[in-house]
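Below is a structure I'd like to ask you about.
Heads up, one of the protein chains got dropped from this complex, but the rest are sitting where they should.
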Amino acid sequence: MTAIKSLSSQDEFVGYYLLKELEVKQTNSTPAKDYFDIVLCDSSGQLPAKYWDVSPTDKETFFPMGLVKVQGLVQTYREKLQIKITRMRKTTPEDGVVLTDFIRSAPISPADLLAAIKQTVESITDRDIHKIVSYCVKKVEDKLSHYPAAKTYHHAYFAGLAYHIARMLELGEFVCKQRPFLNPDLIKAGIVLHDIAKPEEMIAQMGIVSDYSVQGKLIGHISMASNWITEAALVEGIDLQSERVLALQHLVLSHHNLGEWGSPVQPQTAEAVALHHIDALDAKLQMVEDALQTTPEHEEWTPMIRGLENKAIYRMKW
Amino acid sequence: MTAIKSLSSQDEFVGYYLLKELEVKQTNSTPAKDYFDIVLCDSSGQLPAKYWDVSPTDKETFFPMGLVKVQGLVQTYREKLQIKITRMRKTTPEDGVVLTDFIRSAPISPADLLAAIKQTVESITDRDIHKIVSYCVKKVEDKLSHYPAAKTYHHAYFAGLAYHIARMLELGEFVCKQRPFLNPDLIKAGIVLHDIAKPEEMIAQMGIVSDYSVQGKLIGHISMASNWITEAALVEGIDLQSERVLALQHLVLSHHNLGEWGSPVQPQTAEAVALHHIDALDAKLQMVEDALQTTPEHEEWTPMIRGLENKAIYRMKW
Amino acid sequence: MTAIKSLSSQDEFVGYYLLKELEVKQTNSTPAKDYFDIVLCDSSGQLPAKYWDVSPTDKETFFPMGLVKVQGLVQTYREKLQIKITRMRKTTPEDGVVLTDFIRSAPISPADLLAAIKQTVESITDRDIHKIVSYCVKKVEDKLSHYPAAKTYHHAYFAGLAYHIARMLELGEFVCKQRPFLNPDLIKAGIVLHDIAKPEEMIAQMGIVSDYSVQGKLIGHISMASNWITEAALVEGIDLQSERVLALQHLVLSHHNLGEWGSPVQPQTAEAVALHHIDALDAKLQMVEDALQTTPEHEEWTPMIRGLENKAIYRMKW
Amino acid sequence: MTAIKSLSSQDEFVGYYLLKELEVKQTNSTPAKDYFDIVLCDSSGQLPAKYWDVSPTDKETFFPMGLVKVQGLVQTYREKLQIKITRMRKTTPEDGVVLTDFIRSAPISPADLLAAIKQTVESITDRDIHKIVSYCVKKVEDKLSHYPAAKTYHHAYFAGLAYHIARMLELGEFVCKQRPFLNPDLIKAGIVLHDIAKPEEMIAQMGIVSDYSVQGKLIGHISMASNWITEAALVEGIDLQSERVLALQHLVLSHHNLGEWGSPVQPQTAEAVALHHIDALDAKLQMVEDALQTTPEHEEWTPMIRGLENKAIYRMKW
Amino acid sequence: MTAIKSLSSQDEFVGYYLLKELEVKQTNSTPAKDYFDIVLCDSSGQLPAKYWDVSPTDKETFFPMGLVKVQGLVQTYREKLQIKITRMRKTTPEDGVVLTDFIRSAPISPADLLAAIKQTVESITDRDIHKIVSYCVKKVEDKLSHYPAAKTYHHAYFAGLAYHIARMLELGEFVCKQRPFLNPDLIKAGIVLHDIAKPEEMIAQMGIVSDYSVQGKLIGHISMASNWITEAALVEGIDLQSERVLALQHLVLSHHNLGEWGSPVQPQTAEAVALHHIDALDAKLQMVEDALQTTPEHEEWTPMIRGLENKAIYRMKW
Partner (left out) sequence: MTAIKSLSSQDEFVGYYLLKELEVKQTNSTPAKDYFDIVLCDSSGQLPAKYWDVSPTDKETFFPMGLVKVQGLVQTYREKLQIKITRMRKTTPEDGVVLTDFIRSAPISPADLLAAIKQTVESITDRDIHKIVSYCVKKVEDKLSHYPAAKTYHHAYFAGLAYHIARMLELGEFVCKQRPFLNPDLIKAGIVLHDIAKPEEMIAQMGIVSDYSVQGKLIGHISMASNWITEAALVEGIDLQSERVLALQHLVLSHHNLGEWGSPVQPQTAEAVALHHIDALDAKLQMVEDALQTTPEHEEWTPMIRGLENKAIYRMKW
């Protein structure tokens, strides 16, 4: 079976893939004919595909997010690769393939990521901070195990958010050792909480964000998380005016650093400054790593990456 | 008695004034002598003042925010007017002057403004919106009657915030009549809530803001108000996921329109668009009105106004 | 007959529509065939359409801005609706349809709008201001009755400009009552004159702007209006150096507020500040109203609106 | 006599100078004493100066823009040079000094500059363009012979504007030869008209701008010149819609290139593009030349120059 | 033979052209057919073209940058002209056409341009500057004779870079005469060196840039030229700390004027300020000249020009 990432123009191939997107369309010919406009993917990448001369049965057989066995030909259309599907059938149990094989995932299992995050939460020594962080994690625990961290920018895959948090916690631990004036409880809490409302901000399935929720658009994950901290404090009986609540809300509200990047206030505590830069370092390096991994190895340059000033990354030859 | 606003260079005068600011300093001479660095004000304006050769008794007699009878001389220092105080004593009950005569105030009494606001709140027909707005107003009711709306930008005087809200409510009522697709409950609620956390964001006395509070700097009045809505909904038993809560938080969060002006999200409901522009129209026109009123009438130009692209306003001659 | 706005994918329909745009094109097939690339519209909205296999007779029959009876099928092409026209004929007098039924118009008749504007002009008490405003209105009186206010941003329909002016005049009257320091003559004059050169800046037919004029591109409506005031003063024998002329030119020149929005000077009179914000409030709310009205009612979100920071507007469910 | 530019700290000197600015102030001592706060200048530069213990006679003797003989001492105050005047008297006819010796002037005489400009105007071959340019030049002919080109940015001295125009005309002639597709009449007209309204925008005496005029602030020299072209065409009987009028107004309106630099439209004719860059080249190089000339020769760096990205200019050592 | 620039919709024509781009693609039909997606050009301009029903022989016959005789038909596709090629063959020696006839070139021969540049280099009187400039010119001498100055912005044709340098040298000579304080050696050196590394920054053939080189992307022509100066000084035994080296590197590094335009430092010598503005004047006027020349004469407006604030240029009618 051929990985999507390794397909080249004019390749003929057979393999199992996921119908990430599928739409019925009609040709301009007379009479018009139905065809499927498809995005085909596996864990290595994705490509647009066409399936011509769709029959009524086909329309009742194939749906988005279904697994299929495909025979196809790779063509070039507007300087981009596109698959022409010549044969296609749904997979059967005998094929022995499962959905999660076909989506991009964090390199560590969701269960391990969630366990690592929860262990960190348990290590928070301040009672009030511990309660608030636990409350917020509980609100999204289900989604936290599999949600991506973003629609396209970075960690945009299954369990990407938990992976982002887990790696930031490693980095945060190192920075706290290097700079003892930082409060480790606040660094841990800030890392866990900073994107905690993203699962409610975005609508995602199998690590793929289809849209932002109404709440996500009208309030945004930054203010949602701030509201959750208020809710947690009220429910847990913690004084809303306490410096703990203040410190946590400031961490969440300021972590995008600038107003034009969505933060209503700028970092004004040591831990808030640290949080923003730990977040940036992890997110930007992950964008690089993801781009290099999904770019065929013989190519010198990755595609342009919006989150990196729209620059492509060059792969040194040695 | 001479109004501050009408004093000119070389004027000698006697009158009652407020010691808005007073600091003990020392001259560079040997031996150093104590003097008072003062800001003297009445309801028409303010001027810097010096009181030289301060005695130990003086230092125990005069304090900031005290009322005094002053005999002085107006001088020019670095192209600005400055008062040299030649005699000064504290006022006595016999003088018949009271503090509120000496500070700039909204042209309508605080009691009337508060009554108008409360009446509007009562006219909100939606039960949940009414509860949330009432809850938030109650949190700051005391301060709402006398707080300024800003440190320097606009409505920076006694009861300026309530005055700003009351005028916006008039404008909002007109706009709702002109455009029936707007929801009057949301317009009213948005106007009352948009700056409702300002009394906790700033530290003010007699309409004069001395500083921002720690909460004000680390969270800001926009996010504070959003948190209060969460608190109100929880306490009043209103579903946090309801569209009412969502709509109110969106109004508050988006009312500065752009990220660089402090809004984490941009207006995305009809009422949020209206709220931003009603706020802008009222605030900008008040800046103009205040500048014209505090500029001596024979001067063509007001001072430069930071909130109006740092432009001065010209007074037409007819 | 079915309104354009209520058509859904796969609908078959018959009705009268306007050929807003029509271009003859050729297919890539061998031999190439002619087809019509069409924009079909009625007063509720517009959709792209294709009419395949065009005959020589068709090419002599159908032209842009003509009314037609159409039988068609709604398809989806690149995620947007597109009509496939299966039958089409020109309308006849018997059909009883007229052009103005098919274009978007202001909700008030052009005659009434023009009358309201002229009545306001007559109410200007200052002789010189009255003369200048009258002169400028006369220059574009014909076009003022039916021109749109913009190509796409706002009030982009038949009589949109007059409607914008009329609504601003209502708002201006309210603001003058609320703030008596404003000069009502200048507010009225500023509102009538601020976009008065737009009919010469744009080339429009039936409320639809096809392009900007050469003058529009090289001078722009702001400077054109300023020049017209000069012309009016010269013709009417008013001193070019008088404060009236100065005040009117300043109103026009500064009404976009910032250099990057096209204003060579920023508002520096009370009335100029008011004019900019009255204009903004009316234009932005009209964008919202127009977007909500032309979006099918079952859809939560309007399309993105360029003039509103490129945000879509959410329709609350209650 | 010592040139201002060559004075160093601790120098004692005697010489004739101009009292460019003079203000009576009072010391903080008790009793307060009068002193003069002065700006002393000659054609090489200027320095702040103090004249202590001013007598009533002094106050009736010395005024701004008067010539004086001064004995003084150079001191350092806040890291800048400042003159302490020990003796001062008004000049008499016997001293043989005249005002124009003491102000910075263009290196070519005003009469020669004006003659060169007028000769260029006469060489314009197109009748209508010639009439309009002549009309506008005539409006400010008196001031054109001696006005500066700006308050501080560039050519800020006696006849600076005429000098700027004359040098640009030389450059324009060269560019027209190098690029024959440019219309020389329009290049000449654009150069003469682009800043033609500056003498009415600014209030200046002896090449020193004290302020902007009310017209200058509310309309600005760009729109004023555009209005003058309208006026000229009307008076001279030239069709306001003609391409000549259009071309001239476009040149003037667009010559600052960007909205944020004050141009309501951007250059959209070949000549308008040329005009902007000829203007920039001449103005920027003059800023450099002026800064180098007024900086003492032993200093490596000029002061920072606002019009050059606030950078200082380095003088190479060879 | 018909020039590309003069083709209109529905024209049938025969002529010799260059296959500037050629790609084999496949139709969506079943079975898919091969076709050529072509860009056809001559020295007057270029147009997209399609050649349908490509045979295996065709695929071995036609390649990019080959000369062909074409019979075709001009069609309109998405509001742009597109050629449908009906017949096509490779040219033979008998046709008497050569490649350079079909590409856009500077109006002066490469040999003459190079000679003019070299002559200027020889006229540099300072020994060290002369050595460094000669060294750098020698590095790219081959490419300097034919490289374009940019991918799309300006002088984007055969020998465009040498043409840009030669014209700037003329302008530089004039400016040095007008302003004797400028050092002519530095002006000459700055003009020759400012874009000297462009031939290594871009990959071009026949004046057409296909891409940027890896060095071009990772270092950029500005820093490359700075490094070359270091290299030249080392090889030629010139002190790296000398003011000559410093002056040349500063000229190169600062010539884009601002950080956001790619210059790590801003102009801080007289010659650096001059260089930037001479470069701007020449480049912008060439953009205008090129746009006017390649726009059909009956059209009032050129296409929009990215380097001119994305504005089109209007051609006056007289």
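Just so it is clear, A, B, C, D and E label the chains in written order, and each chain counts residues from 1 on its own.
In the analysis below, a contact is a pair of C-beta atoms (placed from the backbone, for glycine too) under 8 Å apart; a residue touches a chain by one contact, two chains touch by 3 or more.
In this text, all values refer to a predicted model and were calculated from it rather than measured experimentally.
In the whole complex the chain that is left out makes contact with A, B, D, E.
For the options A:4, A:18 or A:274, the residue in contact with the chain missing from this view is A:274.
If you put the hidden chain back, the residue from E:15, E:64 or E:220 that touches it is E:220. If you put the missing chain back, the residues of subunit B touching it would be 23, 25-26, 28, 30, 32, 214, 217-218.
For subunit A, the residues touching the absent chain in the complete assembly are 167, 170-171, 174-175, 178-179, 181-183, 186, 243-244, 247, 257-258, 266-270, 273-274, 277-278, 280-281, 284-285, 288-289, 292, 308-309, 311-314, 316-318.
Touching residues on subunit E toward the chain that is not drawn are 214-215, 217-220, 222-223, 226-227, 229-231, 234-235, 240-241, 246-247, 249-250, 253-254, 258-265, 268-269.
Going forward, only the chains that are shown with their structure count from here on.
Rounded to whole angstrom, the centroid-to-centroid distance between subunit A and subunit C, based on C-alpha atoms, equals 43 Å.
In subunit C, the residues touching two or more other chains are 214, 217-218, 247, 258, 268-269, 314. Shown are all chain pairs that touch, namely A-B, A-C, A-E, B-C, B-D, C-D, C-E, D-E.
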